[in-house]
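Take a look at this one; I'll ask things after.
Missing here is one protein chain; the remaining ones are kept as they sit in the complex.
Coming up: subunit A.
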Amino acid sequence: MEITITTRNQLTLATLVGELDGKTAPTAQERIVPLCQGGSRVLLDMSQVTYMSSAGLRLMLLLYRQATGTGATLALAGLSEDLQDTMSATGFLTYFTVYDTVEAAEAALGQ
């Protein structure tokens, strides 16, 4: 999995590319958790995530918790229909604010 992190204005955009599973989740955690600091606004661009395993789901929940704990705002953008179904069926989608595209998210988050 490749993760690119950019910051535009007040918004941190993490773009995830590839599969989010037991092998890649630890790296993703290492990269993304530090972004979720008090007051920060973090957007995960999921449009190039092709697969999310159970471990991936758990990482997402961990990020949500980290964000809530520190007072950061965390949102997801560009989930494929498959991914969205998976997260919904397993009860993991309810935690997140989800936007169709990065552009829509940026607009909504006040960019």
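The criterion applied here is as follows: contacts are C-beta pairs under 8 Å (C-beta built on N, C-alpha and C of every residue); 3 or more make two chains touch, one makes a residue touch a chain; residues count from 1.
Quick note on the criterion: contacts and distances are computed from a predicted model.
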Note to self: There's a gap in the complex where one chain should be. From "Putative ABC transporter, ATP-binding protein", "Sulfur carrier protein ThiS", "Lauroyl acyltransferase" or "Glycogen debranching protein GlgX", what does UniProt name that chain?
What the structure shows: "Glycogen debranching protein GlgX"
Item checked: Missing-chain contacts mapped onto subunit A -> 21-23, 53-55, 57-58, 61, 85-86, 88-92
